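Would you mind keeping the following structure in view while I ask a few things?
Other chains of the complex are left out, but the ones given are in their true place.
Chain naming follows the written order as A, B, C and D, and within any one chain the residues start at number 1.
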Amino acid sequence: MTTEMKQVFSRPDSLKDAATHFCPGCQHGTIHRLVAEAMDYFGIKDQTIGVASVGCSVFLYGYFDIDVIEAPHGRAPAVATGAKRVHPGRPVFTYQGDGDLAAIGTAEIIHTANRGELLTVIFANNTTYGMTGGQMAPTSLPGQKTSTTPVGRNVATDGYPIKMAELLSGLDGTAYSVRVAVDTPKHVMQAGKAIRKAFQTQLDGKGFAFVEVLSTCPTNWGMSPVAANQRVADEMIPYFPLGVYKDATA
Amino acid sequence: MTKRLFVKGNEAIAMGALEAGCRYYFGYPITPQSDIPEYISRELPKLGGQFIQAESEIASINMLLGASSCGARAMTSSSSPGISLKQEGISYMAGSECPGVIVNVCRSGPGLGGIDASQADYFQAVKGGGHGGYHIIVLAPDSVQEMYDLVMLAFDMSDRYRVPAMILADAVIGQMKEGLTQHRYVAPDDLAPKDWALIGEGKAGEQKVVKSLYLGDGELEAHNNKLHAKYAVMQEKEVRFEAVELDDAELVVTAYGSTARIAKTAVRLAREQGLKVGLLRPITLFPFPNAAYQKYASNGQKVLCFELNNGQMVDDVRLAIPRSEVAFYGRAPGAGSLPTPEEFLAQICKHYEA
Amino acid sequence: MNHDVFIAGFGGQGVLLIGNLLAYTTILEGNQASYFPAYGVEKRGGAATCTIVMSDTSVGSPVVGAPEAALLLNPLSMEKYYSKIRSGGFALINSSLIDDDGSSRADLQRVLIPANDMALEIGDARLVNMIILGAYVEYSKVVSVDSLAATLKEVLPERNHRFLPMNHKALEAGALFCRQNLAKK
Amino acid sequence: MANKIIIDEMLCKGCALCTVACPQSLITMATELNKHGFFPAVISAENLERCSGCTLCALVCPDVAIKVFRGVKVD
């Protein structure tokens, strides 16, 4: 009787064999992996069209081994709509940051959801504009210091953090809306499930599917990756509760 | 399909686009072009195509970017203020070498302005209203028939060069009705398959990427030079213009679109008076018919440029023939400010004598 | 052949309809024509005007500064446009509604036509526009009353074909009236 | 039966998230910079002995730098 080694965790096929440009501890990497795992799971890597937004995740095509269209800042849902209408048979997803989706792209995401476009939207909410150097995002927490809120976000003048998963769940076209995190192994597993379900929803033609993933930006938060990860649990999740906000897929 | 129809210019554009195989349209209502989405919303579904009334002009142009990236023939249309909103998207399409047709049925501005015909968006169309120093193909129909014909040409040129193409019309050409002779669209046989696009049921081996981001040393410069090299080729091969009685003309009138129509009558009236006057009408505003001006207007002829604005195309005319005398007569657009043939004739006589 | 005509009235008088009918009929007869409507921000009510340019070669400008002919259906149009008619041109004045007999201009051919009254006689107030059009083609000879009637038949949906005879009658009544009154001079 | 993980030093950016995720705290950070200028995560030989192959470290690794293997009986 011998024992032999079985690999129980490996790099998903849909992910290219390349190091990312992300900062150490940036969870864009984790989210990328989960999206890749979902494509592997459904075996749709060669069909899928990814629509990249403008943000630190702009290099989608560099990391995923799939066809990619790069959209202008905030317009990924509109670009994806055009693509999906031409190729109804191909899975299409957008990957957007909180500045991209919840600020400049507000009208596009709301109307795309409202039209019930058969798309999967991955929303990486890291409460800041990462790529441009840590300015306030619509999702920045009250009191959060950013490069444009030097004394902390003042809700009286800067407004309140927007809760996209909740907002979009109020639209009839939205079939699935969920918020997850990737700060702990357990949350990572739940996030993986949610992303899979968001693709399933599209493949089943059930409607618009939205996954908000709470993510870290150690660089612009001025924290170590471990401390940043802790902030997700201590500050973000309490304000942005995890959970399924709408599931009309049944 | 040879029977002559009697239709609006806007409808002719829609008919021409569908005939040219356009199966995806994305738009947002705005006077004086709403007949286009209205017609297409009726007819496109019958052809199995997709019509989307988007939430905005910005969404429309980006849906166009998405659809064209997938290899489809697609179109959007709007009027001046809406076209201004599309400038970022047009710049992205140009940078991504993404074809597609954009129709601007111009109205008068600036700002909300009014809904009357205008040619004041010439600079925006030909110089690049968006950022980054790109150009797009710009075609200027002057009749309902040309609305139909040129939109087909726009799709072909756009696909050939992977450069977005614009139909630059205005409220006169869009709202007027004339006879239209429909004809079958025939694809030019030099059109290559779109192997750059996200076509078919999935990527066949290599990854397809449509993007405008170039970060490596020298990459973006090379990309820009490539784009401008294509513009040079278009300048060689694609220029179109109409020459009316130019061979013996001593005064060369030049105008495009609706003002060219008005000028045609003025030129006829001038000829009836025995004046040696002709008309040079650019059909392609970009590429601009520089050679035509050099041929017809750089040997002592005087040039008189008519526009429905305060002077825009006249710059390109002067750049084409720097040593010729080029006069300009324009009317700022607005309600009740459409020039008449009689008015143009008076200008012709004035500059002819002088 | 080069003709142009300007038609003006208030919304509901069917100005745009006869403009379309005239232009389309011209085209069906193998000539060229353009139809250019004036339209406003409010796409409703108010004044309605259009310009039709016809030619056996090609139509240049779809807009005209001084029209060769003007069909004026209501007082407001008379006020605004009568003076614009090209010298030596033709004016058709709906005398049922317009008091001004246009005598201020001796340089025009004028026909004062009581279109509303004639329409009521024929039996439908809405026929005013057809009477006017009939009169104009009688003057200009650009197309025949019969081909106008033929076009009408083509463009009208089946269910409205019962109105064709009346319209034809109105066109002819207008033509007749014009013939007689042009003759007078 | 031996389980193990392999940390790809060239992919690791030294974020240390895996060190926190490991229920047995088997992973530590190196004191030598790797080629990219990071202190990569490492697991000592003796710690590797105790690895349960639970994959928790790999799950949280943003850079997919960890492979996990489990020993399975075959006879």
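Everything that follows uses one rule, which is that a residue touches a chain if its C-beta (ideal position, glycine included) is under 8 Å from a C-beta of that chain, and two chains touch if they have at least 3 such contacts.
Every value quoted in this text rests on a predicted model; they were computed, and no experiment measured them.
Novice: Only one copy of each distinct protein chain appears here; write out the full complex's composition as a formula using the labels shown.
Specialist: For the whole structure file, chain stoichiometry equals A x2, B x2, C x2, D x2.
By definition in this document, only the chains that are shown with their structure count from here on.
Novice: What's the distance between the Cα centroids of chain A and chain D, rounded to whole Å?
Specialist: The mean C-alpha positions of chain A and chain D differ by 26 Å.
Novice: Using mean CA coordinates as chain centres, what's the chain C-chain D distance in Å?
Specialist: One centre to the other, that is 90 Å.
Novice: Can you give the whole-Å distance between the Cα centres of chain A and chain C?
Specialist: 65
Novice: Touching residues of chain B toward chain C in the complex: what are they?
Specialist: Chain B residues touching chain C: 4, 6, 31-32, 114-115, 172, 175-179, 261-262, 264-266, 268, 338, 340-343.
Novice: Please give the residue numbers of chain A that touch chain B in the complex, ascending.
Specialist: It is residues 46-47, 49, 51-52, 58, 61, 65-72, 75, 78-87, 89-90, 107-108, 110-111, 115 of chain A that touch chain B.
Novice: Which stretch or stretches of chain D touch chain A in the complex?
Specialist: My answer: residues 1-2, 4, 10-11, 13-17, 19-21, 36, 38, 53, 55-56, 58-64, 66-75.
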